[in-house]
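Quick one: the structure is below, questions incoming.
For this view, one protein chain was removed and the others were kept in their places.
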Amino acid sequence: MFCGKEDKLETMELPNDSGDLGSEMEVDAFRRLFPLRFYERHLAESIRPDARPLSRARDTTVALGAVASANGSALAKIGSTTMLAAIKMEVMTPSVELPDEGCIAIEFHMPPICSPLVRPGRPAEVAPVVSKQLSDTILSSGMINLKELSLVSGKAAWMAYLDIYCLDADGALFDAALLSAVAAFSHLQIPVVSLNDDGKIVMLSEEQDDGNLDKGAVNKEKRKIALSSIPFSLTCVLHKNYILADPTAEEESIMETVVTVVLDSSNQLVSLYKPGGPVLARTSVLQDCVALTRQRIKELQNILDEAISGMEVD
Amino acid sequence: MGEMVREDGRTANQLRPLNCSRNILNRAHGSARWRQGDTEVLAAVYGPKAGTKKNENPEKACIEVIWKPQSGQIGKLEKEYEMIMKKTLQSICILTVNPNTTTSIVVQVVHDDGALLPCAVNAACAALVDAGIPMKHLAVAICCCLAESGYLILDPTKLEEQNMKSLAYLVFPNSTTSVCTEEASLVDGEPMEHGIITSVTHGVMLVDNYLHCLERGRAASAKLSDFLRKSLKSQLQSDS
């Protein structure tokens, strides 16, 4: 991981080249004092300080079932950005207009452990914005058919509480959060429940299963929900004519123009999000971002499929 | 693609009547009211005031946007609008002229009848000009709606927004008229206004449909920026 940095030492052409440690200190100082120039020197050579080519995303992993107290959960890592998503299923009375539909409530949290910029009692400014972006994306993508969350028409339906915690913030927060959310839904198992005499939905514990099943059982077996057209995203940073895929926190703070493209599995555009930024995006640049996202969603789909098949073997 | 009849009898590309008035608040350093049909937004600019907020770069001017909804408390949607507006306005202001200062833009929604965010961007832009905040160029915002069939309409009303499959809010830099020759103002062989400052989309659409939105939005933005320039000019003359 550090080899990239070392390789670049020669190209920095610093006045002091006495000893390895000395020049390493100089590079560090240069990086802090002139961050933009530091990056531009790298970009001119088509490489990034962490040894990635411009269009490559960081190593990505997904682990399903990270939290036992939830009905579905997943841990997603993109580089060091880490997200923990968990779904808890509760029962609600559906609205009069939509008696056959359940509901999904999505919340994105940035606890103080994730970044030196977040302090307790002072929530991060971006957290509600990412929260809103995630619910817009997940709900408008049509990934989940809300009718599948119905229990008893007009009487009871599932409310899926999806909470996503950022455990380590190092750029591309939305991408990692969306990946963990999608993975948590693919791990979700809807519990076995029945309608009791008071008209309430109760969980059936495993011992009770055999006798009570026929009597008012609403959901006879643990089941997964079908996911159609799963959305995946890629965030890019624009700087001059360069497009950097999957930026780190440092890259996001130095080069401020960010574009996030969300595509679903049939390559339809779910969201193209560019909130301002000093670089104006020409149509060809946006098309390049979309093309990079197309490649990336294939990788992400494979990573997710592997995680799911890994669970089935266990 | 069959023609779609719009409730108010407009054609697909037709914008609602525009109205912009500046300098309407006494206490603010700059203010503007922007009306697009029945959607109306009031923007007030205060500043530049000394000092920047925590976690902001003191070497640059800081822009702060405060969104006031028509009624009720602010939620996630308003927070998102504040963030989008802040980043959009940051990109058109010259932030190095007044380092270590904060300029606050208060956006008050008077009435929402669709295309609220674009309307607010236009209002804020006019208010910044009114306050004399140094800017690189103006920005104009537009909303495009897409129907299931791929049919596209501009500047939708609230009802149209709700009935359509997807929509895109787009912010373009306004077309510049400068003393430079036309070639000199080109950015990589394209005029600057071909770039896009902000894009926010809702709902699923084909990539081609989005590109179509860009094209149509860009064409309409030329009209919008003509209107903005004209209304700023006429009021400048009446001021003096």
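We call the chains A and B, going by the order they appear; numbering starts again at 1 in every chain.
Everything that follows uses one rule, which is that a contact is a pair of C-beta atoms (placed from the backbone, for glycine too) under 8 Å apart; a residue touches a chain by one contact, two chains touch by 3 or more.
By definition in this document, contacts and distances are computed from a predicted model.
Q: What name does the UniProt record list for the absent chain among "3'-5'-exoribonuclease family protein isoform 1", "Elongator complex protein 5", "Glutaredoxin-related protein 5, mitochondrial" or "Phosphatidylinositol N-acetylglucosaminyltransferase"?
A: Protein name of the absent chain (UniProt record): "3'-5'-exoribonuclease family protein isoform 1".
Q: Given that one chain is not shown, which residue among A:93, A:266 or A:284 touches it?
A: A:93
Q: Of A:109, A:155, A:224 or A:294, which sits in contact with the chain we cannot see?
A: In the complete complex, the chain left out is touched by residue A:109.
Q: Looking at A:134, A:149, A:182 or A:249, which makes contact with the chain not pictured?
A: Touches the omitted chain: A:249.
Q: So that we can see where the missing chain sits, which residues of chain A does it touch?
A: Looking at chain A, the ones touching the missing chain are residues 66-70, 73, 80, 82, 84, 86, 88-95, 103, 105, 107, 109, 111-116, 119-121, 140, 159, 161, 163, 165, 167-170, 191, 193, 200-203, 205, 249.
As a working rule, only the chains that are shown with their structure count from here on.
Q: Using the average of all C-alpha atoms in each chain as its centre, how far is it in Å between chain A and chain B?
A: Computed value for the inter-centroid distance: 29 Å.
Q: Which residues of chain A touch chain B in the complex?
A: 117, 125-126, 128-129, 131-133, 136, 140-142, 229, 241, 256, 259, 264, 267-283, 286-287, 290
Q: Of all residues in chain B, which touch chain A in the complex?
A: 55, 75-77, 79-80, 83-84, 86-91, 166, 168, 171, 173, 187-188, 190, 192, 194-207, 209-211, 214
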